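One protein chain is absent from this view; the other protein chains keep their places.
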Amino acid sequence: MKLLRWLGLAALAAAVGTAAQAQTVKIGVVLPFSGANADLGHQIDKAFDLYVKLHEKDIAPYKVDLIKRDEGPPTGAVAKTVTTELITNDKVSLVTGFVFSPSAIALAPVVTQAKTPMIIANAGTAWITNLSPYIVRLSFSMWHPAYPMGAYAHDKIGCKTVAMAYTDFPPGKDSTEAFKTGFEKAGGKIVDSIPMGSPVQVPDFTPFFQKIKDEHPDCMYVFIPSGAHAVGVMKAYGELGMRKAGIKLIGPMDLVPDNKLQDMGDAAIGTIVMGHYARDLDNPQNKAFVAEWHKAYGADSYPDFMSAAGWDTMHAIFDTIKKLKGNLSDGMKVVDAMKGWSTNGPRGHVMIDPATRDIVEDEHAMEIYREKNGKLGEKVLGTTKAVKDECKVLKLGRCGT
Amino acid sequence: MTAALQVESLNRSFGALRVARDIDLALERGARRALIGPNGAGKTTLINLITGVLAPSSGRVLLDGADITTTSQAERARRGLARTFQINQLFRGLTVLENLCMTIGERDGNCNNLWRPAGAKRAVIDEALGHLDALRLTDDALKLVRELPYGRQRLVEIAIALTQKPRVLLLDEPAAGVPSSESHLILDVVARLDPDIAILIIEHDMDVVMRFAKEITVLVQGAVLTQGTPAEIMADEQVRAVYLGQEGHKVRHG
Amino acid sequence: MPQFANIAVSILFDGLAYAMFLFIVSVGLSVTMGLMGFVNLAHGAFAMAGGYVVVSLTRNLGLGLIPSLIISAIVVGAVSVFFERGLYRRLYKATDLEQVMMTIGLAFMAIATATYFYGPIPKSVPLPQWLQGDVNLGFRTFPSYRAFLIAVGAVLIAVLWYGFERTNIGAKIRAAVDNRRMAESVGINVDLLFTLTFAVGSGLAALGGGLAIQLLGLSPSFAVIYLVLFLIVVAVGGLGSLKGTLLAALVLGIFDTAGKYLFADAGGFFIYAVTVAVLLVKPAGFYGREQ
Partner (left out) sequence: MAANSDAIGPHRAAARERAAQYLLRRHRFTWAEALPWVIALACFFLFPGRMVFGNQLLIWLMFAVSLDLILGYAGIVTLGHAAFFGIGAYAVGLGAAKLGWTEPISGLFAAALLAALVGFISGWFLLRYRGLTLLMLTLATAIMLQEALNLRSDFSGGYDGLPGLTFKPLLGLFDYDLYGHVNYIYVLIVLAIVFNLVRRIVYSPFGQALTGIRENVRRMHAIGSPVHRRLVTVYTIAAGIAGVAGALFTQTNAYVTLSVFDFDNSAKVMIMLILGGTGRLYGAFIGTVVYMVLEDYFSKLSPTFWQFGIGLLLVVAVLFAPRGVLGLIEDAGRFLSRRKP
């Protein structure tokens, strides 16, 4: 067994060595390219590629080499295998991507042991960043949109009573928990909380919504993974004529991802979501971003909040490469370099909180409306500036540790 | 002395269709009884009832005087009641030798052993080979059953039943589907069986029946029409009317 | 009207709509499995294909939903014949395991192919005005699309019932399902029957897939994620039984809806609990032949 140790050390040394001299920074990209959630992976991957394409020259003489791996199903197992091997075998300087929280959770011990930075571009379970000092998150935690939505729904939208419906997996629980916390603090009343099956299958939402319809709350807060589910929710909501029945649909931006918004039809109009990004968010960086996106991927392909986070993620990585002069051998240095990093990106002004290594971003309340050109758009009603992950602020449950 | 096998007023019906009506039948030790009757008379059904594949609606089955009406197929087999099937029921994917070794294993309870290799008991293998020898199957011992010609598969069918060391043996048309060129081989085997075994044989070929059987039971529409010695049966007018006529009819069908 | 009645009506109505979707997709699977004992795990792939054909027809060629659905069913049904002749035919005599392996393989290939042509982003189809919103049946309103779904289901049931129970071919199919050897011995060309039922079954699956877009959305993995559901319907209904499949679809659809509505926390549980309960009592399903 001594031999094993020796082999291990040797390989590790080699890893460090090669990374040190390389002019090319190897970056492991782990996203769900196949399977039921493939579209989420592709939304981020397109942003990565786009950023690299447009900004390669900025980091000359250094280059980046993206090694892409399939994150597989949300089990953590596949992600853990491929990512560990990206570190041990492909000797990447850092790993990024990660749509599913289980992947990040499973990998926390690995990146800690390997001292390899893990730059999360989506996985949203709040307490992930507490699992390892090598984890940095540029996307968001479920709490970022959901918590402020609580107060906003009560004070501005006028929801006195709310029924919550969520896909029965951790992000769903987080999101509803966060909303509940904010909403009740503001004095609202939760009348029901309905789990709507696993994230794997898109269920027939009608029974759940029919129940809520019969309960007549002012508003219905829905969280679903922003894949095939989103469209289903909107259809069921429309079919049941719930808006006519006076039940407003609210939720985090996952409810109306831009790449599916145009499929949602009139049913979506009037829906109010809280989120840090929308395709027609009005800031110059975003205008440019969207324009470049359409140029690269065609007029009927839209970036969504995941793409925006992906874009900023790659931006942060590039800035770090510049800052460290291409030497990313020391994981802790990389993480330190990212602490406090900030930029004006598609999402507006974002910053990495040095204390939590989690993102700080503005959250916008946005209403879906019909644009003059007939397309559906999102109109910003109000903005909460510099929102932190409230779960960690309040030190709730695992967020406290 | 108690009969090796005793069937008392056995009944069974599928919905309205009564496939067994008050059947009484006794096999003494060493009996050689033929069960004849037109197609659909319920001959195979009777065997299924005796062996426990089917449960009777009413009536009793006794093996050496012990009531086995409700005991499982397997238990009956372990108590010495063996059968062959009209259509081969063999372990086609295994070698002939394995077919027999397994039978011995189940008979002696070796198969409860998960640890000792099956091949470790030379005695078992030798016994199996003995049975194969008796049926001239030695050369096929290592062939997969499904690779054998039907006639020889038929022999394996019987070999398995004999390997069970039964006290009562029920043979369901042992020579069925075998070209007459080979059928004599099978019937010789049947004729040479251990005189202590009580045997009930279903057979259509009257010559065979006459040669083999000491008693004959005639079954018609699930009920026993008559029983008796071959001579009596041949003489019986009813039998000629019902059965032999039917047989002629059958022959025309080929 | 009183709350509980209102709830009951909701459950029955939504359950019925859901049941129709289950029935339309599963019936073909049931008959083909009953007829040839062929385990076709690629059935969902045909449904998925149907869905995408509808997407192309409505979005790219601007056809209406109804004609698109019909065309898609026919196209997929026709195409399925090639698969049946080219691949399935070789495995009639094969073991279930081989059939499982090949058809799962086909499903995988279908998923990748669909991803290649349509991308992984879920698709949806534009609905004609009269299918949006809801219809008022006097005592309360119902979503129009679901009413439509139920109507389509009803029509199909009528047609299938007639074809199955009243036509010569239907009689042959029933005979073959009941006892294949016998059917062959009296000169029924079972292989041809199978090709026919396979095509019709795949066509229906395609139709179901097209109709499901509005319910469940459509992405490449549609080919497999609902497969278990269809198999359950087939097993509970009984292989090769039209009646059984219908009854199973109704029971499962309504129970599932009721479970989601009344006991959302244990929602996922119900459909499986029902399945186990039924199969423990009736191993061959509602109208299956006991072995």
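Note that the chains are named A, B and C in the order they appear, and that numbering of residues resets to 1 at the start of each chain.
What we mean here is this: a residue touches a chain if its C-beta (ideal position, glycine included) is under 8 Å from a C-beta of that chain, and two chains touch if they have at least 3 such contacts.
As the structure is a prediction and not an experimental result, all values here were calculated from the model.
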> Relative to the complete complex, which of the depicted chains are touched by the chain excluded from display?
Replying inline: A, B, C
> Any idea which of C:Met109, C:Leu137, C:Ala171 or C:Leu192 touches the chain not displayed?
Replying inline: C:Met109
> If the hidden chain were put back, which of B:Leu137, B:Leu171 or B:Ile186 would touch it?
Replying inline: B:Leu137
>> Looking at the full complex, which residue from B:Arg12, B:Arg152 or B:Arg167 touches the chain that isn't shown here?
In response: B:Arg152
> Among C:Val135, C:Leu156, C:Leu262 or C:Ala284, which residue is in touch with the absent chain?
Replying inline: C:Ala284
> On chain C, what residues meet the omitted chain?
Replying inline: 33, 39, 87, 90-91, 94, 96-98, 100-102, 104-113, 115-116, 120, 228, 231-232, 234-236, 239, 265-266, 268-269, 272-273, 275-276, 279-280, 283-285, 291
> So that we can see where the missing chain sits, which residues of chain A does it touch?
Replying inline: 1, 4-5, 7-8, 11-12, 31, 33-34, 38, 42, 68-70, 73-77, 80-81, 84-85, 87-89, 101-102, 105-106, 108-110, 113-114, 125, 131, 168-170, 173, 198-200
> In terms of residues, what is the contact footprint of the unshown chain on chain B?
Replying inline: 51, 53, 72-78, 82-83, 85, 89-95, 97-98, 101-103, 105-107, 110-120, 122, 125-126, 129, 132-133, 136-143, 149, 151-152, 160, 164
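The criterion applied here is as follows: only the chains that are shown with their structure count from here on.
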> Hey, how would you classify the chain contact layout here, line, ring, star, complete or other?
Replying inline: other
> Of all the chains, which has the CA centre nearest the overall CA centre?
Replying inline: C
> Measuring from the mean C-alpha position of chain B to the mean C-alpha position of chain C, what distance in angstrom results?
Replying inline: 47
>> How many angstrom lie between the centres of chain A and chain B, each centre taken as the mean Cα position?
In response: 73
>> Could you list, by residue number, the parts of chain A that touch chain C in their complex?
In response: 34-36, 38-39, 41-42, 168, 194-198, 200-204, 206-208, 210-211, 214, 227-229, 231-232, 235, 238-241, 259-260, 263-266
> Inside the complex, what are the residues of chain C that reach chain A?
Replying inline: 3, 6-7, 10-11, 14, 17-18, 111-112, 115, 119-124, 126-127, 132-134, 141, 143-146, 214-221, 225-226, 257-258, 260-261, 264-265, 267-268
